[in-house]
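Can you keep this structure in mind? I'll have questions shortly.
Note that one protein chain is taken out, while the other chains of the complex remain in position.
When the chains are written out, they are named A, B and C in that same order, and each has its own residue count from 1.
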Amino acid sequence: MKLTGIIAYPITPFTTDNNQPDLEKLGQSLELLLQHGCDAIAPLGSTGESAYLSFSEWKKVAQHSVQVVANRVPVIIGISELTTEQAINKARFAAQIGADAIMVIPVSYWKLTDDEIFGYYEAIAATVSLPIMIYNNPATSGVDMSPELIVKMFKEIPNITMVKESTGDIQRMHKIHQLSAGELPFYNGSNPLALEALCAGASGWCTAAPNLLETLPKELYTLIKANDLQSAKDCFYRQLPVLSFIVAGGLPKTIKAGLALKGLQVGEPRKPLTAANEKDKATLAKLLSI
Amino acid sequence: MKLTGIIAYPITPFTTDNNQPDLEKLGQSLELLLQHGCDAIAPLGSTGESAYLSFSEWKKVAQHSVQVVANRVPVIIGISELTTEQAINKARFAAQIGADAIMVIPVSYWKLTDDEIFGYYEAIAATVSLPIMIYNNPATSGVDMSPELIVKMFKEIPNITMVKESTGDIQRMHKIHQLSAGELPFYNGSNPLALEALCAGASGWCTAAPNLLETLPKELYTLIKANDLQSAKDCFYRQLPVLSFIVAGGLPKTIKAGLALKGLQVGEPRKPLTAANEKDKATLAKLLSI
Amino acid sequence: MKLTGIIAYPITPFTTDNNQPDLEKLGQSLELLLQHGCDAIAPLGSTGESAYLSFSEWKKVAQHSVQVVANRVPVIIGISELTTEQAINKARFAAQIGADAIMVIPVSYWKLTDDEIFGYYEAIAATVSLPIMIYNNPATSGVDMSPELIVKMFKEIPNITMVKESTGDIQRMHKIHQLSAGELPFYNGSNPLALEALCAGASGWCTAAPNLLETLPKELYTLIKANDLQSAKDCFYRQLPVLSFIVAGGLPKTIKAGLALKGLQVGEPRKPLTAANEKDKATLAKLLSI
Partner (left out) sequence: MKLTGIIAYPITPFTTDNNQPDLEKLGQSLELLLQHGCDAIAPLGSTGESAYLSFSEWKKVAQHSVQVVANRVPVIIGISELTTEQAINKARFAAQIGADAIMVIPVSYWKLTDDEIFGYYEAIAATVSLPIMIYNNPATSGVDMSPELIVKMFKEIPNITMVKESTGDIQRMHKIHQLSAGELPFYNGSNPLALEALCAGASGWCTAAPNLLETLPKELYTLIKANDLQSAKDCFYRQLPVLSFIVAGGLPKTIKAGLALKGLQVGEPRKPLTAANEKDKATLAKLLSI
């Protein structure tokens, strides 16, 4: 699997009456992402409130996503677990239902040493043959993986084949490029860094933005691939206000609000997270010109 | 309930063969804490690997702890949950089994606004009549609660009655004292700050140290209450090397290693956490003069 | 010289017409500090706008301060210079005029390595026989000296005999105490940490607070020495609102405003620093109950 382009992150819709995963709405949101030209779908990421779901809910969302996408593009299932054991349970399930890859982030309570992080990935990788994307996002997970550690795991653990870097620090991408001699594909996970990450050689952009910006993220990627920097820059600055807004407000909250504004009611984030307030909705409506 | 003194944090022992909670060892470790003169017991805190247990494991540990302590001192059950719903489930269970209080920390994946944190505590407090201790420890939970927010919750939510401050920033304690006009009891949750927190008016010290230092933490508290600063200072510096060591190495890992050195085999922390390595065990043995 | 107690920091008064050092007012402000029971005087510290003076101005203020104090208490002259050469020039001058000690802080533009900092102090110490107080205050100087480096310099450079720690991190003081086996006297340079630093064994408190709080800082020190923690705590909390205010607002600005409120017109800080605004003056007046 050589993954490139836009890897899109769906939200997990909840029913409005009892806050349960709404599979019908999930299917609709996945169809929209495919219509917007996304190159892969990554359910149950940070945007998908993966960490807030029970295991049985998580399994339902994973399975339904694979079925709806139906091999039209690759599906990468997100796993964010505190214990190695539960991460393995999810990895096995992802393999069983025919996911194309898993994206794994080691959530922390107690800080993990590099050896503990290595052991976490090694144990998961030993269990499944799926390609694994390392996901580094210390702001949510509390675990920060250095480029050195990431490249070491890429070199020593066979099915680790990609990394999603979400710190927003472009120097991390430079370092990954240098340490792996360009061999480890890296993906941008920080929306307001999309232009620069792609300029610096990112293989793709992992983003929830297509939920709201539709084909614009894909256009940016295409312009970069066409070596047209000037048009890419214009395309990026056009979408930057929305990118900044959804990051500042939190993705589940703002993407769900934006989808509702666009006509797809996907419920509220799960408590203690709350829905966007009226002021934020108004700002977002203006940014989306609705 | 007017809680003062040493609130002791037991580890959660695991069986060595299959890494399951070992209730017999748990009982033994609780008896030791009581022998060391601790004024309250707080199972299922950070030290107790609360966040790494399944709900059914968590319930077993909570229930057994209450039974073993058997009202000899108050029992405060720790709750660290990502979703409001699951925090409520645990609060209800704590009430059912006769816990004296709960200590609640809002774990985060997506950052929480002050309103979301307030809503989290408010919902839990509306469900049980137990006294609630706010637990602020951003290093583990990813949520940082300001003194302003903490005092606001104390004033507006009836059964919030205490706060455990673990940032290690003495100015937070000063601020809580000032904002609440001395009405909100605060407890020190940063081991190397014990002397100063008690000097600044902390009602007690929440600590796993008595597992290894036995009666020394209680002696420090007693000296402060006796207004004997000079002896308290000496008592503190005597235990500081061990306090620094267990904090730097992570409490479950170092306390479990230390208990083993003292003859109580309580197993390893749960993966991805690992046991202390030989070098750390040797250092700890020397610090404990064993 | 065994320095203990309150080391008081005068401001450098400026004339109101042309913003030049006003030696008469300087003399008056020094007399007030002596009346308030201060145990030593430290002109040309951060409070004294040392870094903002020309060399000739700096010399006038240093010389006049020594003359006014006239051996009633020790005088410690502050030196904060970017180049080693100019620091040496000032150290020599301090020795010539009969200062009792110098307090030295290595200001940075380019970050200094530990070896460069060591070389800076070593070169100064080789030039004068005065006792030298290391002054660590990264918030103003841009240089952060670890306890390890500080204790190393104390051990290896003969006339380094004291350290003023202003990071506000009590753990630094613990570390200095431990690494030097209690041999290196440390002084608190963070006003809102005064109670705890003294409880932890600080030899004294370096502070501009006596300019406004008069004898209160000395009372705190005396109560600690009398082993009366409870009264010390009350005394500290009484002065904490003023301590927090002067630190938050910047010492030259707030101390000068406070002295004016008390009747001693000492001019404005030097540009780009500005005088306290009306709102801050009103707050300060209320805090000082004037």
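Please note the rule applied: contacts are C-beta pairs under 8 Å (C-beta built on N, C-alpha and C of every residue); 3 or more make two chains touch, one makes a residue touch a chain.
Computed from a predicted structure; not experimentally measured.
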{"item": "Visible contact partners (per top-of-document touch definition) of the missing chain", "value": "A, C"}
{"item": "Which residue of C:Lys2, C:Lys111 or C:Lys279 touches the chain not shown here", "value": "C:Lys111"}
{"item": "Option from A:Lys60, A:Arg92, A:Lys152 or A:Lys233 whose C-beta touches the chain left out", "value": "A:Lys233"}
{"item": "Residue of C:Leu82, C:Ile97 or C:Leu149 touching the missing chain in the full complex", "value": "C:Leu82"}
{"item": "Residue touching the undisplayed chain, where the options are A:Leu23, A:Ala40, A:Ala125 or A:Leu195", "value": "A:Leu195"}
{"item": "Given A:Lys60, A:Lys152 or A:His174, the one touching the chain that is not displayed", "value": "A:His174"}
{"item": "Subunit A, residues in touch with the chain not shown (by the definition above)", "value": "168, 170-171, 174, 177-178, 192-193, 195-196, 199-201, 224, 227-230, 232-233, 237, 240-241"}
{"item": "Touching residues (missing chain, whole complex) on subunit C", "value": "46, 51-52, 80, 82-85, 106-113, 115-117, 119-120, 123, 139-142, 250-253, 269-274"}
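Here is the rule we use: only the chains that are shown with their structure count from here on.
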{"item": "Most widely separated chain from subunit B, with each centre as the mean of CA atoms", "value": "C"}
{"item": "Classification of the subunit B:subunit C interface as same or different, half of numbers criterion", "value": "same"}
{"item": "Chain occupying the most central position, where position means C-alpha average", "value": "B"}
{"item": "Centroid spacing, where centroids are CA-atom means, of subunit A and subunit C in whole angstrom", "value": "52"}
{"item": "Whole-Å gap between the CA centroids of subunit A and subunit B", "value": "35"}
